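Below: one structure, written as structure tokens.
Presenting subunit A:
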Amino acid sequence: MATINVNLISGRSIQQGVAIEGGKEKPAYRTAAGIIELDISDFKKLGAWKNTNVRVTSDHGSVVVKAIETTQGPHPGLAFIPMGPWANSIIDPNTYSTGMPTFKGVPVKVDVAMNEPVLLGIELVQKLCGVK
Partner candidate 1 sequence: MSEYIIKNGHVFDPVQGIKGDKKDIAIKDGKIVDKVGSGAKVIDATGKTVMAGAVEIHAHIAGPKVNMGRIYRPEDKLFTCTPTKGMERMGGGNSIPTTFKTGYEYAKMGYTTAMEAAMPPLFSRHVHEEIRDTPIIDEGAFPVFGNNWFVMEYLKNKEIENTAAYIAWLIRVTKGYAVKVVNPGGTEAWAWGLNCLSVNDPVPYFDITPAEIITGLIEANEYLGLPHSLHIHPNNLGNPGCYETTLDTLKLAEGFKAKNKFGREQVMHLTHSQFHSYGGTNWGDFESKAKEVTDYVNSHKNITIDTGNVTLDETTTMTADGPFEHHLTGLNNLKWANIDVELETGSGVVPYIYSPNISVCAIQWAIGLEIPLMMKDPMRCYITTDHPNAGPFTRYPRVIKWLMSAKAREAQVNAFKHKDKVLSQTSIGSLDREISLYELAQMTRAGPAKSLGLASMCGGLKPGMDADVAVYNFNPDKPVANPDDIELAFSRCAHVFKSGVEVVTNGEIVSNGHKRTLWVNVKVKDNPQVMRDINEKFLKYYSMTQANYEALGHHFVPNPYTLEVDATQV
Partner candidate 2 sequence: METVIITMKNPPALYLEADNVSPDAFAGKTAAQIAELHVHEGNVTSTFGKYFDVSGHAGATAADTKIIVKGDVKKVKYLGFKMSAGELVVEGSTDQYAGAWMTGGKMLVKGNADAFAGTAMKGGELTIEGNAGNYLGAAYRGDWRGMSGGRILVKGNAGSDIGMYMLGGEMIINGNADVHVCTHAEGGKVIIKGNAKSKVGGQMVDGTIYVFGSIDTMMPGFKPAGEIELEVDGVKAKFAHYIGDMGERHKKKKGQIVYANLYKKI
């Protein structure tokens, strides 16, 4: 099992859209947005099966999500996490004084984390903020 370095972007997906309207406290939200979409070639480099949990780490944080094969590829070297608390645990908050964080284009490393759980959305944010 290797570590791979990829360029992370976050953004909308229709499943994420349905899930936020369905309720962010529900597991369906985690299923829709607690994931990372990797190119098949990056899966090979990572040496992991599809649908395994991975830890994604950037200079700004670290989060566990489930790695799935990209639905909108190929995009080797590029990874996608739907917008939401999982992506925002690791994206670059630098706004370059424009007010806008760098939600897209964040260098991250991905390691397999088979036995680490993917937290629910609200649970994740509360944990990272130290709020019960």
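As a working rule, a contact is a pair of C-beta atoms (placed from the backbone, for glycine too) under 8 Å apart; a residue touches a chain by one contact, two chains touch by 3 or more; residues count from 1.
Selection criteria: all candidates are chains of the complex that A comes from, given by their letters.
None of the values given here were measured: they were computed from a predicted structure.
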| item | value |
| --- | --- |
| Chain touching subunit A (counting every copy) in this complex, out of 1 or 2 | 2 |
| Candidate 2-touching residues of subunit A, taken from the complex the two chains share | 96-97 |
